[in-house]
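Apart from one protein chain that is not included, each protein chain of the complex appears where it belongs.
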C-alpha cells in the first residue's frame, strides 16, 4: 500500500468543496494547500477559521478559489494578503465577511448538531447588513419584544485541512492547545490532515497526550509532511519564516511574480519532493 | 502565609451557594465536599455536571443541601445513591431533573456569554414538562412555524468545586482530557480547586501540558489535597475504591449508619488531618 | 470449557445479531454507556467477528475515547456520527416510552431511579436504539410508564433520527414498530412460551402465528466471548467476567 502523501490527499478534494483552513497561527496544512495548487483544484470555497493567512492567499493566487468566507485575511507582519486583494479588486472571488466569534459559533453549532447559535454584538455593523443568512430576533428567553440578538446558522465545512504535530496508529492527531481545530474537525464532514511524524500506539491511552488530540473518529486520512505548516509556525516545533513570507509578499504583488513564486516553491519536482 | 487547605477553601463558600460538582468519573473534589460537611454548610444548591455521585450523596446526607439539579444520581456499581433517595422520599430536598447534554449546553451558553442555547431532542419528555425555565419555540432559522426546538437558559454556578492532578505557580490546574471541567470553570463565577500536588513554573508554557490545563484566569484558590478525589478515581493517578464506596453504600442505608460513616471518615481529627 | 450457554452469553449474541441486522441502518460507530457489560460484550462480538465498527466505551477510566470530556458523546451524536446506542429503563411501556426517573408523582416520589442521564436526547438523535433490560416482569414492562424520560415516538414535525429497533429482555426479543407505536414478539428464549411472556409483560404486543426461538450462540461466538472478548472486558467489568466467564484479573 502506498502511504498517503499531501498530493494523494489533495486528489480526494472535489472542485467546489467548502474547505476550512485555519490561519497562520493555528496549524493550517500549507502542504495540502500547495498540493491543491499542484492538482489544479477549481472553484474552492474557503472558510477562514476564523481568519485567513498565507495558504489562503496562495490558493486564491493560483486560481483555485471561487468564494471565501473569513473575518480577515492578511500575512501578519508581512502586510496585506496580495492575491486576496488583487482577486477582490478583479472581482474574481466572492467574499463574505464575518467576525471571528461568529465563525467559531457557527462551527460550534454544527459540532453540537443544533441549527443555530446566538451571539451578542454585531448589531449595527455592516457585516450583519451583508449577511442575509444571519438573523436578528428578539431574545426568545427575554421578554420577547426588546433585546435583539443575532442568530447564526450552523456551518459544516465539506473538508477541513489541518496540520498536526503527530498522528498515531489509531488515527488520532495531536494539535496541542489549538482546540478550535478540534471544533472544526467535529463540525466538518471530512478532515484531511498532514503531520510532522507518525508515532506508535494510541495517544488517547496516554493521559498527558490525550487532551491535545483530535480523535481518529473525525479524521479521514493523514499524510506525513515534514514542515507541513512552513512557512508559518507550528507550536513549539518551528517558528514563522518571516523572511520567506516577506519574499512571498514581494513576489505576489504581481501576477507574474506570483507565477514565479509557484514555479520556484510549489510546482517544481523539487518543491513537490520536499513535501 | 498559611497555605490553603480544603477547610480554608470551604470556609469561603457561602450557605445557599449554587455549587457545580462533577460526577465520580470526572474529577470532583471530594476533599472539598468533606470540608463543606465539616464546616456545616447549609442550603447548598448542587448542580451535577452533568450527573451526580458520591460527593453529592455525602453532602445531602449531612444536611448541607436544599436543592439539586442533575441528570442522574448514583454510586455507579455500588447502586442507587442512598441519602439522595432518602432525602427525596422525605421531601427534604428539591430536585430538578435535567438531561446530560442540556446541562452541558446551559454551561456552554454561560461560557459564551449568550443568554440561551438550543438543543435537539427532549420534546415529549416529562423532564421538559417539569422545567418551566426551558422553552420550546419554532426553530427560528427554519420556516418559523414547524420544527419545534428546545431553548435552554445560560447557567452560571456560583462556585465550581474540582479536583485536578496538579496546579502550578501561575494558578493553572491540569485536568487532562476532562474538558467539561474547563467549561464549568469558564461558566462559574468562582472556581475552588484541590490538587494532588503543586508544580513549579507555568504549565501554559509547556506545549504538552497546556492542552489539559484550565487557565489560572478562572481559578480563585487552590489547596493541596492528596487523594482528594478519593474514594472515586483520578484519571491514571488512582482507581475507584470500590470496597470503600460499597461500605459507604451499606452504612448510608440508614441515617445512623451514615452518621457513623461521617464520624469515621469525615468529621474526626484523623480524617481531617488526612486531607 | 463449560459448554452450558449462560443467559448473558445468549443475550450478547442476540444483541450482536440485532446490531448486524441488514434491514437496519449501518452501525459504524456504537457508543456504550456505563454499567452495560452485556451490550459491551455484544459490540465486542460484532467487532471480533471482523465487522468494521468503532466502539466508544464511555466509562473507560484510562484511555477514555473522548478528549473533550463527557459532552463529546452528545456532540458526536448531534453530528450524526453515532449510529447505535443502548438504553434501558426502570419502566418501559408498550409504546417504547422509557422511564428512568422513578414511579409515582414526579420526580419519583414512590420509587426513585437514578435519573434520565442523556436518554431524552440520545433516543431522538441516534438512528437506532436497542433497548435492553434483563429483568422481564410486569413491574418493568408496563402498559404506560409513570413518567416519560424519553418518548418512543414523536409527533410529526419533531426532529428525530430514530427510535427503538428492538427490546431485548431475559425472556425474549421484541421488535418495535414506530409506525404503529407497538412491539411485536420477534423471538422467544429457550424455556419460555408466548403465554409465559404474556404473563410477565405489562403491555400488549403483537404476536405472529409462528414466533421463532431465539437461536443459541454458535460455538464460534461462544469461543470469542469466553476468550478475546473477556480479555477486553476484564479491566472494566471484573465482576461480570468472574461471574459469567469464571475469569479473574491477574493481581
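For reference, chains read A, B and C in written order, and residue numbers begin at 1 within each chain.
By definition in this document, a contact is a pair of C-beta atoms (placed from the backbone, for glycine too) under 8 Å apart; a residue touches a chain by one contact, two chains touch by 3 or more.
This one's a predicted model, so the numbers in the text were calculated from it and none came from an experiment.
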For the chain not shown, touching visible partners are A, B
Out of A:51, A:65, A:110 or A:166, the sole contact with the unshown chain comes from A:51
Sole touch to the unshown chain from A:15, A:133, A:147 or A:169: residue A:147
Touch with the missing chain holds, among A:130, A:254 or A:268, for A:130
Out of A:73, A:114, A:151 or A:266, the sole contact with the unshown chain comes from A:73
By the document's definition of touch, the residue of A:31, A:44, A:102 or A:219 touching the omitted chain is A:102
Absent-chain interface residues of subunit B come out as 110-114, 182, 186-187, 202, 204-205, 207, 210-215, 217
Against the hidden chain, subunit A presents residues 25-26, 50-51, 70-74, 76-77, 80-81, 84-85, 88-89, 95, 97, 99-102, 104, 108, 119-130, 146-149, 177-183, 233, 235-236, 239-240
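Convention: only the chains that are shown with their structure count from here on.
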Every chain in contact with both subunit B and subunit C is listed here as A
A count of C-beta pairs in contact puts on top the pair B-C
Judged by C-alpha centres, the chain sitting nearest the middle of the protein is B
For the pair subunit A and subunit C, the C-alpha centroid-to-centroid distance in angstrom is 40
Between subunit A and subunit B, the Cα-mean centres are separated in Å by 36
Residue ranges of subunit C touching at least 2 other chains are 62, 64, 66-68, 74, 78, 125
Where subunit B touches two or more other chains at once, the residues are 119-120, 149, 177, 179, 235-236
